[in-house]
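Here it is, the structure in full.
With one protein chain held back, the other chains of the complex are shown just where they sit.
Going by the order they are written in, the chains are A and B; count residues from 1 in each one.
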Amino acid sequence: MKRLSRYRRHKAAGPALLIFALLAIGTTFNVASAQTAAQTTTADRSALIEEGRQIFLKGCSSCHGLNSEGGAIAPSLVGVGAASVDFQVGTGRMPMADMSTQAMRKEPLYTPEETAALAAYVASLAPGPEIPTEEQLNYERDGSTAEGGELFRNNCAMCHNFAGQGGALTQGKYAPTLMGIEPKHIYEAMVTGPQSMPVFSDKTITPEEKMSIIKWIKHAESEPNLGGASLGRVGPVTEGLLAWTLGLGILIGVAVWLAMKAR
Amino acid sequence: MSNEIEAIKDPGLPAHVHRKADHDPVAAKRAERQVAILFGISSLGTLLLIASFFIPDDIFIFVPVMGNQNAHQLGLGLGMAISLFFIGMGAIHWAKTLMPDQEVIAHRHEFRSPDSDRKEFVDAVKEGAQASGLGRRSLIKRSLGAALGLSALSPILLLRDLGPLPGNDLKETSWKAGTYLVTDPGNRRIKASDLEVGAVAQVLPETSDPEHRKLNDIAKDALLLIRLRPEEFNLDAERLSWTHEGIIAFSKICSHMGCAVALYEQQTKHLLCPCHQSTFDVTRAAKVIFGPAARPLPQLNITVDEEGYLIARTPFTEPVGPSFWGRNS
Partner (left out) sequence: MTTEHRLGQVANYVDERTGAAAWMKKNLQKVFPDHWSFLLGEVALYSFVILLLSGTYLTFWFDPSMKEVIYEGSYEPLEGVKMSAAYASALHISFEVRGGLLMRQIHHWAALIFMAAIVAHLMRVFFTGAFRKPREGNWIIGVGLLTLGIVEGFLGYSLPDDLLSGTGIRIAEAIIQAIPVVGSYLSYFAFGGAFPGEAFIPRIYTVHVLLLPGAFLALITAHLMMVWYQKHTQFPGPGRTEKNVVGYPLMPVYMAKAGGFFFIVFGVIAFISAVASINPIWLYGPYTPGQISAGSQPDWYMGWLDGLVRMSPPIETYFFGYTISWNILIPGLIIPGILFTGMALYPFIESWITGDKREHHLLDRPRNAPNRTALGAMSITFMIVALINGGNDLIATHFDLSINQIMWGTRFGIIILPPIAFVVTKRLCLSLQRADRELVLHGRETGRLLRLPSGEFVEVHEPISPEKAYLLTSHEQAPALELPAVDGRGVKRAGAIRNKLRSRMSVAHSEAVPKVSADDLKEIESH
């Protein structure tokens, strides 16, 4: 100690102490809080619900009402289930930032733990669709790509386009792209029917069929573009644009060169 | 105006400007080498094409901007493109730099034939027509006309079996009283309780051979099942009786031009056809609220059987799909 105190008036002493203090506090806090993010037991569950309620009151009640009863600008959350919350909050759609046509997917505001808490709270209000289990998401094992494709074209392509690139609805609304979405969120969207999307009940599209759909979507996502760059996978519009711009463009360029006098 | 006023005179073809290769043998040799290099690149392209043919077709390589590309396909295509393109470049460069580029003048002659030729032509035609006797012999003329005209009917007649007459086909579907509604795909019967509020289901009529449905039948039978809250309907008493506990059924075949109208917006309760953007209001029996469709989607009268499975109470009361001349409104 005596050795160190010799440097107490060194100009680097202040900053060094500050950095040491910050590191100490940060590490201690992380270690301490890590303990609370362990497996939730039944006892922890009520704590989770309470945590969820606190987050809800702070961040959601201004639109959804203090008791989730809904209001002029937001629907009631009673009975929407944990799946709805996990989807809406997990994809960043909620809290809704831009109140125009529809909620957009964006960087989630809440951490996965906070999202779980919110989901638990809303689920406690009334029974509703639950977050899919690992069994229900084991699409690699239990799904069929080919069957998923048939189901997708029958039930999803009319809004989301044949390759899941998204499509237009009326009045500026849109069905978003399905590329790069977590399988859990795809499942939850089918089950809860967010915003304009209808609900796909488990009796009309069974959980196995839902897994097949997810498997096909994931396949379409990872399938490389055969035959060249994809032009967006939206069909003839971009193809026609390319024919006129690149195709005729290069050809007219060569034609101009052809007719020019050589030096 | 230009007739009275003197126009600016034509100075004639501008003086010919020689190219480097015309007078400088070094430049000419360089041009020749350039042409040869272009043809050489073409040959390299052909080699790439041949080599790519033997690359296994499950190898993918990463190309910037384009992403993962199939090496076999890319090699074949680029090889072919290079081999063809550079033959063209070589030939054009050869013509531009080495072939004579002195402008040549050719003369246009008038198209009109000389009067003597025209007179001889007219005489020949007149003589020929006279000789045929067609002008005088009206019996031949009339009977020839009749024979040719009649013979033209035979190919038309022979095409009769191109297809059956439509008859009542356009007015009928497979939906009869008591037909069960089943999921598409899956062919499972549907209970009213299977659908939640806000749910939509793709439906077909139950058939004895679900593995071998004909597309012709699907083209008229395809049905949409939508569940709302009963108080959300804005229907007259009769149409309301065609629903069951908030579940309403419509033909999926657009009344405009026959595309599948399957796009349901849960919050607005609108159906959108992606082909031409016709929009239908489900709460008002699929009344058209936007777009070119002129008629609402036909509604199917549904109910449930003793076990709660959804069935059709009656067939469709109007033809489904696009309009046709004989469609009574």
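Remarks
To be clear about the criterion, a residue touches a chain if its C-beta (ideal position, glycine included) is under 8 Å from a C-beta of that chain, and two chains touch if they have at least 3 such contacts.
These figures come from a predicted structure and were not determined experimentally.
Among the residues A:Leu57, A:Ile73, A:Ala126 or A:Ile252, only A:Ile252 touches the chain that is left out of the figure. When you scan A:Ile19, A:Ala126 or A:Leu226 for touch with the missing chain, the hit is A:Leu226.
The residue from B:Gly88, B:Gly128 or B:Gly178 that touches the chain not shown here is B:Gly88. Those residues of chain A that touch the chain absent from the view are 101, 145-146, 148-150, 153-154, 157-163, 165-168, 170-175, 216, 219-220, 223, 225-231, 233-237, 239-244, 246-248, 250-252, 254-256, 258-259. Mapped onto chain B, the interface with the missing chain covers residues 1-2, 5-14, 53, 57, 66, 72-74, 76-78, 80-92, 94-96, 99-101, 103-108, 110-111, 159, 162-166, 169-170, 184, 202, 204, 212, 215-216, 218-220, 222, 252-253, 256-263, 273-278, 288, 290-295, 321-329.
Everything that follows uses one rule, which is that only the chains that are shown with their structure count from here on.
Of all residues in chain B, only 17, 19-21, 60, 65-70, 73-74, 77, 88, 92, 96-97, 101, 183-186, 188, 190-191, 194-202, 226, 260, 262-268, 270, 272, 274, 277, 279, 290 touch chain A in the complex they form.
Note for the complex: chain A touches chain B at residues 147, 150-151, 154-155, 158-159, 167, 169-171, 173, 193, 195-201, 203-204, 206, 209, 224-230, 254, 257-258, 260-263.
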